[in-house]
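Missing here: one protein chain of the complex. Every other protein chain is in place.
Then we have subunit A:
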Amino acid sequence: MKVHSAEFIERSAEAIGDKQLQRALGNVRAGFIGKRAKAAAALPEFEAIRDAAVGIKNHVLDHLDVYLERFEANVNAAGGHVHWARDADEGRAIILDICHKADARTVTKGKSMLTEEIELNAHLDAHGIEAVETDLGEYIIQLRGETPSHIIAPAVHLNRDQVEADFRRVHTGFDKDRILDTPESLLGEAREVLRQRYFEADVGITGANFLVAETGSTVIVTNEGNGDLTQTLPRVHIALASIEKIVPTMEDLSTILRLLARSATGQEMSVYTTISTGPRRNEDQDGPEEFHVVLLDNGRSALLGTEFQEVLRCIRCGACMNHCPVFHAVGGHAYGAVYPGPIGAVITPALAGIDQAGHLPNASTFCGRCEAVCPMRIPLPKLMRQWREKEYEKGYQPGAMRRGMSLWAFAARHPRLYRFGAIIAARILSGLGGTRHRLSRLPLASGWTDARDLPAPEGRTFMQAYAKSEKAKRP
């Protein structure tokens, strides 16, 4: 996985200055937070279901090898094929091989972040196979040659006028004077264009939100219906899934489904939840003749049994990024990786290496909203902190930061020294603050004071104030 996370700071600065992007990012706050809160509040058992879902997924991860074998056996029993890929290279090669055997020239794709992770489209393209994204958001960014900026709303960084310009540029067969300035008209035109593509495709590739061990089924959850057309009309259906997507039974699936849509879009249930088992049966009149499931590891097994195992509970709802003040400010592309936001800040260092992605776990205010809304209760701030510790251990931070940290650590281990230093610093800063009680410039703190004033301390430290109030309480 190629990442550009090392340029996070430059990319963020660009993002903050990008007016179009900033306008579009307003839709994240407006479009997701209130809806999720309302949906969660409307289900009295929501918090208890979160606990139960955590239990299901922890159980799955602790029995993962057994469940994967059971899943595989059940896919085979239903006439499907399971392929195992250790990494992105193997995953791409397996899919290309299936496409070649099907003599595929065109494949349609349902929305799949995992295909982004293994950069599948570029690989197919390099081998003369056209991959057509069919999810509206994915279709739009494919036209623009971009990557998704959000895991469930890939084009959330765009405004309608940008989409209109792209459609006018690419959809040349339409009347030039047509009106195309509403979400309705844009969706209508994409629907018309993509309808033909579904029928032309030789292979349909989808991801999988879940793999049901008891039945050998893959499950996709969508609103548009594109995933269903993708996997129903071509002769071959390939579902690409990472190994942690297992749920044991339909009861477990039902429980986690109650969280997924509510956390993602604030719906009680997404429009389409589709359970696919094997290829079409002899008497069936439609559906694919071949059903392939590609199980991808790509770094996940290395997280099992470590302090990062909890991240494998993720169901990719996007709630963490929808509620993240950093994501709201810079959008998804600044992260320079497939998975943005808090979950990306934890997954990317695991998949690409902390040396490549060290900025990401630092791009957090630790406000804790991501953990508060994560349906699977993944302790994202804690895991980001663990990455920071690893980064420190490996010496990846700049020298000045390391020296500053060492100094602070020394002081923190010597409370008398710390308090004395704090008293001196508070007095000096209070004096510097003058009558305005504000500091507009401060050495070593220009990162703060360049953009805004720092309120000056009152002159006493917290410990001094505390000691005084305790003293006053005594008779």
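Just so we're on the same page, a residue touches a chain if its C-beta (ideal position, glycine included) is under 8 Å from a C-beta of that chain, and two chains touch if they have at least 3 such contacts; residues count from 1.
One rule holds for everything that comes next: contacts and distances are computed from a predicted model.
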Which of "TonB-dependent receptor", "LUD domain-containing protein", "Acyl-CoA desaturase" or "Membrane protein" is the UniProt protein name of the chain not shown?
"LUD domain-containing protein"
Of the residues listed, A:Ile118, A:Ala131, A:Val163 or A:Cys370, which one is in contact with the missing chain?
A:Val163
Hidden-chain contact residue, picked from the options A:Ala48, A:Ala372 or A:Ala425:
A:Ala48
Going by the contact rule already stated, which one of A:Ile275, A:Ala372 or A:Leu407 would touch the omitted chain in the full complex?
A:Ile275
If I consider the whole complex, including the chain that's not displayed, which of A:Ala37, A:Leu64 or A:Ala329 touches that chain?
A:Leu64
At which residues does subunit A meet the chain that is not included here?
24, 27-28, 30-32, 43-45, 48-49, 52, 56, 59, 61-70, 77-78, 84-86, 90, 134-137, 140, 153-156, 158-160, 163, 183-184, 186-188, 191, 194-195, 199, 213-215, 217, 223-226, 228-229, 232-233, 243, 248-255, 257-258, 265, 267-281, 283-287, 291, 295, 297, 301-306, 309
